[in-house]
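Beneath this line is the structure, given in structure tokens, with notes to follow.
One protein chain is absent from this view; the other protein chains keep their places.
In this document, chain identifiers A and B correspond to the written order of the chains, with residue numbering beginning at 1 in each.
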Amino acid sequence: MRFFHLFIGMCLTSVALSQQIGEKNIQFIDYPDFPEGNSTWGDIGYNPVTDAVYIGVTNHKNKIGFYEYVVSKDQMTLKGFINELAHLRDFQWQGKIHSKITFDENGHVYFATDGGESREEYLMNHPHGYYGGYFMKWDPEVEEMTNLGMTMPYESIKNLDIDTQTGKIYAITYPQVHFIIYDPNTNTMEDLGRLGSAHVPRMTFTDKWGNCYYVDWRQRLVKYEKSTGKLVFARESLPAFEGTPGEVIITGIKSYTKDDAHDVIYLSTYGAKVLAFYPVKTGIGSVEELGALYDTEDIPLWKPHCPNMNLGLNGNLYYFIGGHGNYVKKDTTVMMELNPKTKVKKVVMMFPTSELSEVTGNGVRDSAGNLYFAGRKIRPKNAETPEGLPSIDDKVSIPFMIQFNPEKELND
Amino acid sequence: MIIREQMIEMKKRAWAQRYLLLMLGLLLFGMSDVSGQAKITQKNIDFIAYPDFPEGNSTWGDIGYNPVYNTVYIGVTNHKNNIGFYEYSVSNETMQLKGFINEMAHLRDYQWQGKIHTKIVFNAEGKVIFGTDGGESREEYLMNHPQGYAGGFLMSWDPENEKLTNLGVPMQYESIKDVDVDPETGKIYAISYPQVHFITYDPKTNEQKDYGRLGSAHVPRVIFTDKWGNCYYVDWRQRLVKYEKSQDKLIFARESLPAFEGTPGGFIITGITAYAKDTGSNKIYFVTYGAKLVELETQEHGIGKIRDLGAAFDFVDQPLWKPYIPNLNLGDNGKLYYFIGGHGNYVKDDTSVLMEMDPATLKKRVVLEFPTTEVSEVTGSDIKDKAGNMYFAGRKIQPKRKDAPESLPSIGDKLSIPFMIKFNPEKNIK
Partner (left out) sequence: MKNLLLAVVLFGTHLTAYSQYTFFTPEGSFAIEASLENTDMVRLPIYRNEITSLSVVGDYIIGGTSASEGLSPFVFTASLEERKMTEIFDLSGVVDGQQRIRSGFVKDEKGKLFAGTMPQNMESSGHLISVSLDKKKKIVVEDFGVPVIGEGIYALTSDPTNRVLYGLTYPSGYFFSFDISTRKAEVYKDLAPSEKVRFSLEDHFSVTAEDYLSRALIADDNGLVYGSLPYGILFYFDPKTKSLVETEEELPEVWGRRSLGQIHCWLKTSDGEIYGANRADGQLFKLNTATKKIKNLGKPIMMSGLAGLAEGADGKIYGVAGGYPGYGHLFSYDEEEGFVDYGNPQFNMVEPGIEQGIAWRGYQMETITASEDGKYIVIGEAEALSQLMVFQVK
């Protein structure tokens, strides 16, 4: 089932709106057969081998539905629930998939699981406590989930990446911020230790050589240098706006997307700065500032919340701003377009938070140039709210996938 | 009192007479063949080594025959943290290490496994099922400790794709001492250690059901199934407990299994040590920890009929409940074969004996003997290939001499070398 609920009125409320991009460029695609699924968080990825997008949808408690969207069929299917597919018992409950969903050269799907709950951290070693997060591998051909095991007991896995050449997995744990390398071929795991402070930066990403990047508590890039098997630390912190608070620094990078053709990785920090990062095979590489994510309202430049980023085939960056109660316009999520060459940006669409309240997902683009995000809408519950709608706390919370193409109409 | 003493004296004499006859037989027919029946010699038996795992020092009942692939599977352990998974191809007569359990199942160091203690069983498609075990003192005492035991896993091996699937931990901190599988539904039955919980697990739906604790201070090690997929165990009184599949519930025998007078409580609570099935007649033969051979005529509903087949060994002057027999196989000739001895308990000094027992006539005989330096302990239940070859998991223990090569596997201060035993009473297999 799919639904279109963009409001033309809302689209026309900003003078900065793009002339070309409209409601026909975007569609929201529902997740079927899991009525209690109420959230997603960055757990989306595009598999070029199967031409499919994979998403993990959670009830934010103990059940995660694993979805496949086949692009050619325009079809979203629930493939199963993680606990059942991976033979987990009740005491191994998982709150969500918080990692990106990534792929090896053969099209095998990799992701990791997360406690995602208050009970995760505090109830360690308790019957109700969190056992720990798992690496998982999905084989789309035989539709089989393989449990690749845990990192550290009691720790969640907040993100992972894969070196497609060696098959090694890179991961970040929560809350102890350990950088882990795991080789599923040999079952060897290396723990390179704690890299963060009181917060776990959520994002890792790799370059074309299979090096992996993260940040330390000063928001300096940390690179796992594959050729030496060592961590290399940037000397300087990533650029930040003046006045950026410490807790925004320690949270690191929030979103990224790669331009493989030009060896550029675009990043946005938790401090709402957009950067172009030019990786090199050995050493850290260089960083170019592309300015603020959003600078048209009278709010601190470091403040906007943007946990998503995609790169269109047209070379422009697309990202949604807003979420977690932090919006640049009251009760409104805005979608931005930024040309990294000219550094010109504009609002291309706006949505009331009751239709789109938060968007995650990084670097998810299919071969036809469609961009994908994991979206969610939150609405207050009222007397007429049907009982069957998924909710978080006292609000209705409905997750859906966003398909977007700035240059093509997606629906009629 | 006088009558009782006289009876004991008579029994002793009878034992002495029987043993004299036995010794006479040994003199007449040589050490390896002690009766006038079909001659069984060293040519009927073969010992097959496990390659490529020099530190592998033990096995324990973790052997099974897969009719779909005509292969035998065995788990060999270093008794610490590494278990080699072996496949013996009957047609090629080759033994091959397929990999190590921890690596193939993506277990981390803190999920160390001491051994496979379960039998190795198969579902209808020939997928291999087994469970893992702490097998170490640190398992039980360090629960909830960083070096403690996380718990045993159920595992499934796909011989076609050579892939091991981790089917998860039934109970935290608990080992899995035995498993069986209902070939019709694919449901796995398991017994946990040390809390003796009987568990069913359906890998297709990930549904697990815990039927609770069934034992006392010891965990009877063996479960087995009948042709309908019902599963059998024992309670602390050595009464059969049956998981009645059609009702999804446990039913308990009213009476304990037969036991010799004087069998200590410690031997009662340990239950059954080995079994073998006669699928043609729906009979299951088993041996108790109290060294009694028993026939169970299984039936789809209810416990079934029990027949006492007598002592596993009664040729020497020692309590009838004492012999130690953690293995049993049924030959194509309808006779039971079992090795007696192990864990320091032998019916003859430093000797393991291979017995033949005819359940039809209740006659038994020693067919082969081995010094413990060659065969010190044998495990395995009901492992027979299509050609009638039977398989056991054997081990030999030898004192470490000064000139013993460092590379030989050992347990404590002794060399401990595991190997597979292939035996056919009716065929020269060498």
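One rule holds for everything that comes next: a contact is a pair of C-beta atoms (placed from the backbone, for glycine too) under 8 Å apart; a residue touches a chain by one contact, two chains touch by 3 or more.
Just so it is clear, the model here is predicted, and its values are computed rather than measured.
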Considering the complete complex, identify which of B:218, B:335 or B:365 is in touch with the unshown chain. B:218
Which residue among B:83, B:269 or B:390 touches the omitted chain? B:269
Where the complex has a chain not shown, which of B:96, B:172 or B:282 is the residue touching it? B:172
Residue, one of B:96, B:185, B:256 or B:282, that touches the chain absent here: B:256
Quick one: which of B:195, B:282, B:299 or B:318 touches the chain that's been left out? B:195
Since one chain has been left out of the picture, which residues of subunit B touch it in the full complex? 58, 60, 79, 115, 135-137, 141, 143-145, 171-173, 193-195, 211-214, 216-219, 221, 235-237, 239, 250-254, 256, 262-270, 324, 343, 345, 411-412
Extract the touching residues of subunit A with respect to the undisplayed chain. 61-62, 91, 93, 117-119, 121-123, 126-128, 393
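Everything below uses one rule, namely that only the chains that are shown with their structure count from here on.
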Counting in whole Å, what is the centre-to-centre distance of subunit A and subunit B, each centre being its mean C-alpha position? 52
Under the definition above, what is the set of subunit A residues touching subunit B in their complex? 83-84, 86-89, 91-92, 125, 135, 146-150, 153, 184, 186-187, 189
Across the complex, what residues on subunit B touch subunit A? 102-108, 110-111, 144, 154, 165-170, 172, 203, 205-206, 208
